[in-house]
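All protein chains but one are shown at their positions in the complex.
By letter and in written order, the chains are A, B and C; residue numbering begins at 1 in each of them.
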Amino acid sequence: MMISSRDTKKLQAILDRIADTMSTASERGRVANYIPELANVSNDHFGLAVVPVDGETLISGDADILFSIQSISKVFTLTLALEKYGSTIWDRVGREPSGDPFNSIVQLELEHGVPRNPFINAGAIVVADLLVEGRSPQQAIAEILSFCHGLAADAEIGIDQDVARSEERTGFRNVALASFMRAEDNIRSPVGHPLDVYFHHCAIAMSCRQLATAGRYLAASGDVHGDATKRISMACVRRINAVMMTCGHYDASGEFAFRVGLPGKSGIGGGILGIVPGVASIAAWSPGLNVKGSSVLASRAFEELAKATGWSVFAAPRRS
Amino acid sequence: MMISSRDTKKLQAILDRIADTMSTASERGRVANYIPELANVSNDHFGLAVVPVDGETLISGDADILFSIQSISKVFTLTLALEKYGSTIWDRVGREPSGDPFNSIVQLELEHGVPRNPFINAGAIVVADLLVEGRSPQQAIAEILSFCHGLAADAEIGIDQDVARSEERTGFRNVALASFMRAEDNIRSPVGHPLDVYFHHCAIAMSCRQLATAGRYLAASGDVHGDATKRISMACVRRINAVMMTCGHYDASGEFAFRVGLPGKSGIGGGILGIVPGVASIAAWSPGLNVKGSSVLASRAFEELAKATGWSVFAAPRRS
Amino acid sequence: MMISSRDTKKLQAILDRIADTMSTASERGRVANYIPELANVSNDHFGLAVVPVDGETLISGDADILFSIQSISKVFTLTLALEKYGSTIWDRVGREPSGDPFNSIVQLELEHGVPRNPFINAGAIVVADLLVEGRSPQQAIAEILSFCHGLAADAEIGIDQDVARSEERTGFRNVALASFMRAEDNIRSPVGHPLDVYFHHCAIAMSCRQLATAGRYLAASGDVHGDATKRISMACVRRINAVMMTCGHYDASGEFAFRVGLPGKSGIGGGILGIVPGVASIAAWSPGLNVKGSSVLASRAFEELAKATGWSVFAAPRRS
Partner (left out) sequence: MMISSRDTKKLQAILDRIADTMSTASERGRVANYIPELANVSNDHFGLAVVPVDGETLISGDADILFSIQSISKVFTLTLALEKYGSTIWDRVGREPSGDPFNSIVQLELEHGVPRNPFINAGAIVVADLLVEGRSPQQAIAEILSFCHGLAADAEIGIDQDVARSEERTGFRNVALASFMRAEDNIRSPVGHPLDVYFHHCAIAMSCRQLATAGRYLAASGDVHGDATKRISMACVRRINAVMMTCGHYDASGEFAFRVGLPGKSGIGGGILGIVPGVASIAAWSPGLNVKGSSVLASRAFEELAKATGWSVFAAPRRS
């Protein structure tokens, strides 16, 4: 049986049970340590938010604490680029699972500087290059932030400048990726520009509540606020969900599809955004990561939520 | 808007329009030529069948002509293995997209003989090894065929022995894969046994009508005949759909997810099986292939059908 | 200063000192254990033999005990193939270092079934295929053995049939390589034929004395017995020495060139054949291997011998 997102009471009970379980879980993974700003976050946190397509937002745990959304921001920059430039972006980035870790440079060499998909680092840097072309990094960053404000209906959302600066100081591997693609002519601006944009959008901070709200359009056929005042095209929504399903968790994407059965995108800040098309947008967060770079408890929360609610794109109830 | 699978009239019109378009399409791809039995099939064929979860079967074009289902058979052997051995099979085969062509041996070396997923050749040979362990190839082949008879409710379905023999004579690359995995101890029977099983189940011949009927359980939450007399477990169904979504078309799986948005599995005989969970099982067939080994017209038919019906797991209508 | 190979007394003292050191060395590596026939050899052995271009043979330690020459046999099959077929063999096998382990299949896939060089397993199987074409494996094996008899002037040299049978029973990775090349049409006989030849020539047993004698032509400009009665062409000699230098120790070839400075070929039976052009042929043997598959003590013996004698192709004394 599938639980309706409008069955608020039952759903809230499920969320609370999950948050409860996670608060005492002993297997919590390891907090990302490559920059101090991420390493210093306490691994005790767990938050969960569900924003139904129609119905009120439900939360449990630390759903109002800000965290670094990191790679989840790639969903929003891809949406922005698709809305601005349409399908021409696919000339410069693919949409196949890579089968490799998020920052691999091997495939980039074999495939002449065209990244496999927009969710691995190289692909997201190409998207950043599209967004920065013909303007300054500051302008592009401002546009991305403003786009996120619109999606989340919250102009308070900002960038953690300490995180951005730290990434800039330590992100040599991303410099390598960008320089390599510049050599292959798939980066068009000075290498520092898309990197500047990339490091900043990865440093956007949101709470679970804000993140699930921002992702609502992916569950709601593109209707951003639920009142048809702002729309992302349906074609864009379908395609982003598809890329999230096949590529959203690097070389663990198959595992998430297998265990959870929903389009999702993880970030090494410990967040995961997941989409139940037609039903709800979901955000979970806990800082500790597994070896593939996904949050241990946020992954587990999605698995338990999917099991308890029956939400899965692979096992829809009869609806015809 | 999403079309209901019970709106038979509208749906039949869509199928007929697609079959009509395909019959005159000039870009038809190239028929697989590695064995004479496949090379001799006329590239003029196109067939399409839709088996709704509840409702009558609809067909158009050459939907009753037999073709070699080839790799689509891997869906059925995986189901059989999962039903028999449960999740222990995942110790011997992964469930991540490979990012490589169907018969690549590179990843197999890097990952010590454990194939990335059960739909690349190496993975399907491991599944065949599971099914043949402790018995003769003939017994395992008979069991697989009998399982397909049950799924399709048609005991006429058989193996094209000429195709099986030809594959056996020319399948050196599959021998290489199996020998390599034997060296890594991930094939347990004599190398010839799983290969014998594999070559035979790939040579099963079905029509679009039979294939879509056989795949019905994947759309119907495991209910094989629609009358609850025979069930595949729901967990199995969800997981097979997930693996079809992320790995069903080798290194073009992302493309199918992106363009069509449904779990699917292609075979180099030109067939594609696609699933709309809760709605219908679909089979399309046309022998000409693209460079990735998928049928040009069957792929296109799925794309047009998805567009015309709104069927996609990534853009469900409100249903809560 | 370079020691002359005719300074017998000084040279014998050097050999004895080396053999003495090796007899008590504690770091001896691990005996190959993939077949029982190799695993059962005692790791206490160490033998060394030097056959000067002109002058008497010098030995020390276990230089008359038979061991399995394994991959060193590839030097002799390559010589035989070059003498029979000339440079046409380079259409089917390259002569570049592979940068990969001896039995890697990765490069073979990327380069469409043409092995990088004749000393990795795949390349040696291609050479075996050349030698077996148009005849039975038994005939090809007999020809190789007879060729070795001629080189070593010793018709007693034979094949350890237990080793050959064991390799045949367990050599699945070599079956994989051969099947893969068959699929790419770079094996022309039935796959079992070159493998049969390969498994048998790798099972040839020689002592250090016999092996250094058999390799003498590579030091002596092709003059097999030192009396001009039997000649290998100078072009062949130069080229085999070159391939030994760049490819003789798999992915540790650079290391041997760097430390020893002589063309050499190792085998996992623990033997190494080394050549000082114009001076001497050298064989060392000790069963324990390092992680790259080369004998720990035989490698060390070559390094110490090179240091003590000044023998190196990279630091010749003034001679013009």
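Remarks
The criterion applied here is as follows: a contact is a pair of C-beta atoms (placed from the backbone, for glycine too) under 8 Å apart; a residue touches a chain by one contact, two chains touch by 3 or more.
What you see is a predicted model; the values in this text were computed from it and never measured.
Touch, as defined at the top, links the missing chain to these shown chains in the whole complex: A, C. Screening A:25, A:176 or A:235 against the full complex identifies A:176 as the residue touching the chain left out. Here the missing chain is touched by one residue of A:105, A:153, A:234 or A:308, and it is A:105.
If you put the hidden chain back, the residue from C:70, C:189, C:241 or C:281 that touches it is C:241. Of the options C:16, C:154, C:255 or C:304, the residue whose C-beta touches the omitted chain is C:255. Although one chain is not drawn, the whole complex shows that of C:20, C:96, C:162 or C:185 it is C:96 that touches it.
Residues 4-6, 52-55, 94-100, 107, 116-117, 221, 234, 237-239, 241-243, 245-247, 251-255, 257-258, 261, 263, 277-280, 312-320 of subunit C touch the missing chain (whole complex, contact as defined above). Looking at subunit A, the residues touching the absent chain are 104-106, 108-110, 172-173, 175-177, 179-180, 182-183, 191.
Everything below uses one rule, namely that only the chains that are shown with their structure count from here on.
Least step count on the touch graph, subunit A to subunit C: 2.
Multi-chain contact residues of subunit A (touching two or more other chains): none found.
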